[in-house]
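Every protein chain but one is kept in place in this view of the complex.
Chain lettering (A and B) follows the sequence in which the chains are written, and residue indices restart at 1 in each chain.
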């Protein structure tokens, strides 16, 4: 009976932690199997411990090339989507204009549409235009589907900003440009940064839209996809694990720095 | 700094005051909107229209296609691929329900019970994103491998007997069955459920729980009458963020399923990239888009949440 009561009281905690385990289990498997030394072409069954792949992460032809291509595309897509999206977000929050509803739906729709639909329609357009599929078509597509997410992130931040702050800056001798540079931009910065990070992550990890519009160009997710058909090298797991670890470390370090700064201030 | 040149004359200079009244740039919003919207129009809206036109064209790859208003393509596509459509909706719906059931406790845990662990759990929810989702999906091949510990345990508990009878699994296999696909979909879209749920739960004032308890509500009643209704915006956007991409997904069905679990995404992908039957592919993709827009609109109407963006 006591046990049942304990279970009842901690139901949420237990269920929540089980879900967390479900979320993290594949990452554990990816990490463990980055130390595998598989027999065949596929890295799905545990054979023996080995650090070969970690010592030679670029040992598979095309892997590191695709990784660097993906990073490049993600950086450019982030830049493009952040600039265009931030401009739209400011226009939406700060100005009244005609066709507001149409603009809002045009921004909402790409987020409410399955990727495969966007991918297929864009490919139709590119084929009809006779465009050469490759780096540029991928970049165009990535900026397109990242744009809306940036708008949402920046809009939320700009909307919560007190318009009086900008008026105060103007009142204190800052012209329009100075006001934007010294007040608006720094205050909107967290929203813009969040949007940019999201754009980077979405672009870097995108497979479906890229798969349709890449032609013979191979990004990192496409490399993984191809290897799932032909044979999965252990190096894939190495890169997956390394990125996970680097991301967690970066977050922890930035949090520690933020905490220390906060403590110094007070 | 630029400010040096900008110093305004503060002394009472008899300034020439015949300037026209300040213009508050009427064209400014359009200037800000133009590049981004142009991008969306050219690379999102226009392609959708293009695709609509492709779907009513006839012809062949060699001789080119013409718009002939050949609506029969839709009928043929539907009659041939209705099982894939049905499967897509069923799998996506099951994955969405599972995501809600699994995600709610975790979101609740982070919002109200995690205390100083809150940030850590948050990081653990988001961090897997940094490992490519394809790699993580492939990991499920290992986890659900035939004769592996998971399948072994399910077998020993006779769970597989029940699921096989329901048609979710086949014999003592989990891989290459509907259950594996739904499991993969659930896993892949779970964070998209948890994050909006957490956002709306976190906004709830914990004192509301105390108030409900004070007004004779049991914990379960408090949840039903206070917490859950207040988290509705999160539930709505979470289910949409899960259901929409899950319906169009073909990665899970391809990596974890078999030919028996093909979803509409798989069909569109192979029609477009392998069979090169563009009208059929366009028609399928158009039907999928229309179906999702209708379902989403109805759902949003019913749940009464208009402000999703």
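Assume contacts are C-beta pairs under 8 Å (C-beta built on N, C-alpha and C of every residue); 3 or more make two chains touch, one makes a residue touch a chain.
The definition used in the following text is that contacts and distances are computed from a predicted model.
Trainee: The complex has one chain missing from view, so what does its UniProt entry call it, picking from "histidine kinase", "Dehydrogenase", "Spermidine/putrescine import ATP-binding protein PotA" or "ABC-type multidrug transport system ATPase subunit"?
Mentor: Spelling it out: the chain absent from the display is recorded in UniProt as "Spermidine/putrescine import ATP-binding protein PotA".
Trainee: Among A:51, A:105, A:132 or A:167, which residue is in touch with the absent chain?
Mentor: Within the whole complex, the residue contacting the unshown chain is A:167.
Trainee: If the hidden chain were put back, which of A:183, A:196 or A:218 would touch it?
Mentor: A:183
Trainee: Considering the entire assembly, which residues of chain A contact the chain that has been omitted?
Mentor: 162, 164-165, 167-175, 178-179, 182-183, 186-187, 265-266
Heads up, the rule we're going with is that only the chains that are shown with their structure count from here on.
Trainee: If you average the Cα atoms of chain A and of chain B to get two centres, how far apart are those centres in Å?
Mentor: 14
Trainee: Where on chain B is chain A touching in the complex?
Mentor: For this pair, the touching residues of chain B are 2-3, 6-8, 28-30, 32-33, 35-37, 39-41, 43-48, 50-51, 54, 102-103, 105-110, 113, 119, 121, 123-125, 127-143, 145, 187, 190-191, 194, 240, 244-245, 247-251, 255, 265, 268-269, 272-273, 278, 281-282, 285-286, 288-289, 292-293, 296, 308-309.
Trainee: Which residues of chain A touch chain B in their complex?
Mentor: 11-13, 15-20, 22-27, 29-30, 33, 44-45, 84-85, 87-88, 90-91, 94-97, 103-104, 106-118, 120-125, 127-128, 140-141, 143-144, 147-148, 151-152, 155, 173, 175, 177-178, 201, 204-205, 207-208, 211-212, 220-221, 224-225, 228, 232, 236-237, 240-241, 243-244, 246-248, 251-252, 255
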